[in-house]
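Of the protein chains in this complex, all but one are displayed in their positions.
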Amino acid sequence: MFNLISTQFSFFLALLLLAIGAIGSLIFAKKDWLANLWGNGLAILASVSGLVAAVKVLFFGESFTYVINSTLPNLSFSFMVDKLSAFFIFIISLIALLASIYGLSYVKHFYKKYNLGVLGFFYNIFLAGMLFVVSAHNGFFFLIVWEVMSLASYFLVIFENKEKNNIKAGSLYFIMTHVGTAFIMLAFLLLYKTIGSLDFNVIKENIGHMSLLSKNLVFIFSLIGFGIKAGIIPFHIWLPSAHPAAPTHVSALMSGVMIKTGIYMFIRLFVEILSGTELWWGVLILIIGIFSSLLGVLYALTEHDIKRLLAFHSIENIGIILLGVGSAMIFLSLNLKTMATLSLVAALFHTLNHATFKALLFMGAGSVISQTHTRNIEEYGGLIKFMPQTAFYFLIGSLAISALPPFNGFFSEWLTFQTIFNGIQISDIFIKSIFILAAGGLAFTGGLAAACFVKAFGATFLARPRNEKVLQTKESSFSMRFGMGVLAFTTLILGIFAGVVSKIILGVVNNLNGFQQISGIFSGQGKTFELSNGFAIVSTPMIFLILLVVLFLVYWIVKILTNKRKVKIGCTWDCGTKLEPRMEITATGFARSIIMIFKGVLKPSKKFEVEYQDADMRYFTKSRNIKLEIADIYQVYFYQPLYNLVISFSSYVKRIQNGILNAYVAYIFLILLILLLTFSF
Amino acid sequence: MILTLLQIIFFLEVLMFLTAVFMHLVHKNSSLILLYQLQSLIVIIFVFSSAIKISSILLIFVAILMFIVKVIIAPYFFNNKLIKNNQFKFSSSTYLNAPLTLLVIAALTGLVYSHYFKSLTILVKDVDNLFLALATILISIFLLINRKGVLSQMVGILSLENAIVSFAFFSGLEVTPNMQIGIIFDLLIWIIIVSILATMINEKFGTLDSTVMNNLREE
Amino acid sequence: MAIIIWIIQLILVPILSPLFLGVIRKIKAHFQNRVGASIFKPYRDLWKLFHKDEVISEDASWIFRFTPYLIFTITIVLGASIPLFSNLFSNNLLSDFLTVVYLVALSTFFLALAGIDVGSAFGGFGSSREMTLAALTEGGFIFSLLALSFLAHSTNLFSITKTISNFSLFDFMPIILVFISFMIVMLCETAHFPFDNPATHLELTMVHEAMILEYSGKRLALIEWAAANKFLIFLSLGANMFFPWGLTAQADIWSIVLALVVFSVKILILTTFVAILESSIAKFRFFRLPDLLFTAFVLSAMAILLIL
Partner (left out) sequence: MALLIIIGTILIAALLSLLIKKNSYFFGWIALTASIIELLATLFVFEQVFKNGVYTLNSYLSVDYFGIIVMLIIAVVGMAASWYSIFYLKVEMAHGFIGFRRIKQFFILLHVFILAMFFAVVTTSPILMWISIEATTLSTAFLISFYSKPSAIEAAWKYLIVNSVGLLIGFLGTLIFFHPAIGSQYDGFLTWGWLMDNVSKFDPSIIRLAFIFVLIGYGTKVGLVPMHTWLPDAHSKAPVPISSLLSGVLLNVAFLAVLRFKVVTDLIVGSAYSQKLLIFFGLISILVPAFIIFTQKNYKRLLAYSSIENMGVIALGFGFGGIGAFAAILHMLYHSLAKSILFLSSGNIFLKYGSTKIKNIAGVLKTLPYTCILFFIGFLAITGMPPFGIFLTEFSIMTAGIKSYCWVVVVAILALALIFVGFLRHIVAMMFGEPKREISLGEVNKNILVPIILLAVILVVLSFYLPNNLKSIITLASLAY
């Protein structure tokens, strides 16, 4: 039955199901449970058919193109699903499937408060938008679906419009994405200026006769445009406020998948369409990658809101992906095709991994928040005793994101390391030092990410509950645990069978424009994954097996040796004082030492407020509190001055409308004279 | 001494130009309206002379109609409605003092006679009448910019209309008589509406000085 | 014969590690001019701990119970996959240096979690300091092994020892730099002197000790043993990667015995160096440690620039 239905049919079936889901949930908006079931149910069906389409293209290579031309001459709704878009469709459908399953029961706590029909509607439109974005092959059509995706995600971010800062986050997000789209529009227009058509294939063919200056301009504009959507460092300020504001299964999708559409376009545009890349392009993206990953993880360390922490980690992982993409572009400009293929495989593999474990972490955080109704890590503690399964899945997620061996994070970070090591071996001293910086950045990022997730997991799940709300929490419902369980299982499977998965991704990369004949970069006979130049070899399944076997052996030997000994449950050693929950480590305490080490970069500030019993006698204080903050340098040094500049310029321009009638007639008279003098001859 | 018809017309055109200039300088509203009446008279003479030249009865009827509207109805509205019962003898002063206004008027006439407008010379032989008419147009627009009173703004618009009609007459771009009737009828309605609005301004703002009306601006 | 080498490779680290711990304590005792316990005392401690009852705090979750086993397993696996006395098995699947680094990171991760799990202030602060130091050493650790792998054009530890063993003495300059940075990293990872005092229980200074404060009985034994194994692993890495002579390639009895002797001599030299260091300098203040670790990182980065 599998090869009965063609990819085209299943792809458009997915879109059709999403459309039905969207309209259906609006119709059933009155009854909450029906709207929820309808919206998420159809999203599940659609993502299943999306998975089928992606798998068929990835494995059986049946990519398809389909063109409908429209009333306007430049606009033609042309779809082209090649292996690269199929890979992203696979990610989108996989995470959408699990997010919808998770959403089925997570959304229950919205029942009386918000209109679930609207949520279902925009959720399906959002998924359809993403599927369109990765398959659109005409610039004009791409811009339309790109904005529709942002529009739908804007409505999802402001879905819980009772809280005020959700609205602020939503409008900041919408403004940033719209400015990004303006830059993307400029990039496509510049392409249209020299090539005369907006269709990606036509652009691909005659990219040759584009002047260097306009190519650089296209690069800069699209870097800004797609960088805003991907959330790279200078343009990331919307991400930590927008992703947490959305309902959890949507923020899992946004963090896991939506920012990857920016990466998709980076690869599609820079690697495939503008194939003759400049050297400084790759170096710039590499530097952005270093900064995004390092600063992302440092800001994550300072966060105490669990969803903001995960959002900053998305920035960090985007940085790691950009390391892969940047090194690919450097190798392309130096015409080292094999190394470029390897770094692209690393970037794509990390995109897949990040999508899985970030969605898993967001779902874990979501179920914790839905039980404790607060996002502040300081108010958790000891949740592992009340929500054991969620804790276990969150632990697997943390292990995966800190790139620890048996899980998938390890292999993609290992592969990114290998590409950077290749880069270090290039002769040019300048590029070699950039790559060494990149290797150092990646190493420190790995370490700091591990520290950050020990803090997050420890402060949330371990030790004793720090407030009484935690005592009433109970395990999240079955579909939420099912979603998390499947995702945890996929992280493990991707980790173990990394060799097989990277062969598929190599197939994807070979399908790209300039990479047809590149093969033999690495050989993976199922078990091991060995670079063809024999530089490095790793076998992820062996690591898992050996660890398991030896663990089993050690456990049994110790058990046999000491089975007579009794295990007594006592209370933690408390030096005699009564041990209350306030004495255990909190998230602030944990991260404070790292913040002090990196205080040059983070600029932490500490404000004391002391309130005395009576003003003049300064001995007996009524209350004393301390406020620890991290300065948001981007807001202070770039976005706020820009905003003030526009405000002052607009008040200057508003003086035209000064209310005096004589002045108005004078304007007409002046413009008449000016035109007569300049234009008339 | 027998002045030929052309010389008379040129003399009348100079007189019209002077009325436009004096509109800037005069202070009393009533004398402003007197100047407007004089200007309309001159324009009516022009129309009358062109009517005789091409001897069309319709054009004479147009001249009479113009006479009724511009010389009788308009001043009646302005005098009785506005000035008599609200004692607005003195209209508020101009933005620029007298010498500066004259300087600007001189500059505008200089501009008209400069080479920018020499392309208009192809239209007709006696060019100086044409340029004087164009100068009166620019000066009446400047009148609107310069004077602050509501009444003077109304008179400014009407003198601009007169100047355009005279320009049409001199450049030979005479519009067909029934069009002119339409225009005059339109002008009549315009005068009625403007005077009603002026009375409403007077009720609401208490004064006819237009500088009071500046609270519609971007705060 | 290969089987014997393989078995020795597997059991060598767990057996020898308590011995070298005892040697260090003996040397430190001599420096404090006291006789000090015999070098086999650590064996007796382990035996004693294995046979004592255990007290586990009621706040602890399954992580607290599971971590000792995992850490001990990781040290066993690492022990088996790094070059000790023979580099016969070059294609060992686990001996890529990144795998080694990340396995060490995995054990630190779980140890830190176990520290937080019991909910006492000491455990929490120990894990916080441990994770900070672990994060900062990772750069130096990866870069020092990276420098060697660039020299040997392969990341496999066994092939690195093979290629470096037939290097001439002249191009040894970069390797000295890398050795210094590796020593700093080794001292930090194994919680020795400038970073953390292994013997103290003073809550202000202890890093590694604080996390395992709550353990008792067989779990404490496992953790102590794992710490000793880790110490030996890092020592053997230091010894065999930078002075790789004496690793046998043949599989006959005599060459194995000779290799074992050379191996233990090298390790003894390093342990004495560590002991002397511990008795001579004071423990650094916590916030001066990052500068030390950054110097390790920069040293190995410079070495890479020199090598390539």
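Each chain carries a letter (A, B and C) given by its place in the written order, and its residues are counted from 1.
Going forward, contacts are C-beta pairs under 8 Å (C-beta built on N, C-alpha and C of every residue); 3 or more make two chains touch, one makes a residue touch a chain.
Predicted model only: the values in this text are computed from it and were never measured.
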item: Partners of the unshown chain among those that are drawn; value: A, B
item: Option touching the unshown chain, where A:I20, A:L186 or A:I220 are the choices; value: A:L186
item: Per the touch definition above, residue among B:L25, B:I72, B:A98 or B:I193 touching the missing chain; value: B:I193
item: Where the unshown chain meets subunit A, residue by residue; value: 71-75, 140, 143-148, 151, 158, 161, 164, 167, 170-171, 174-175, 178-179, 181-182, 185-186, 189-190, 192-193, 198, 646-647, 649-651, 653-654, 656-657, 661, 663-665, 667-668, 670-672, 675-676, 679-681
item: Missing-chain contacts mapped onto subunit B; value: 117, 119-120, 122-124, 137, 141, 144, 150, 153, 157, 160-161, 164, 167-168, 171-173, 175-176, 179, 182-183, 186, 189-190, 193-194, 197, 200-201, 204-205, 210, 213, 215-216, 218-219
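What we mean here is this: only the chains that are shown with their structure count from here on.
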item: Where subunit A and subunit B are represented by their mean Cα positions, the distance between them in whole Å; value: 71
item: Geometric centre distance via CA averages, subunit C-subunit B, whole Å; value: 103
item: Subunit C: positions in contact with at least two other chains; value: none
item: Of subunit A, residues touching subunit C in the complex; value: 382, 384-385, 391, 395, 399, 402-405, 410, 414, 417, 421, 424-425, 432-433, 436, 439-440, 443-444, 446-448, 450-451, 454-455, 457-459, 461-464, 527-528, 534-539, 542-543, 546-547, 550-551, 554-555, 558, 561-562, 565-574, 579, 581, 583-585, 589-594, 596-597
item: Subunit B to subunit A touching residues, read off their complex; value: 95, 111, 116, 119, 141-142, 144-148, 153, 210-211, 213-218
item: Residues of subunit C defined as touching subunit A within the complex; value: 50-61, 63, 69-70, 72-74, 76-77, 91, 93-94, 96, 98-99, 102-103, 105-106, 108-109, 112-113, 116-121, 123-125, 127-129, 131-132, 134-139, 142-143, 146, 149-150, 153-156, 213-214, 217-218, 222, 286-287, 290, 297, 301, 304-305, 308
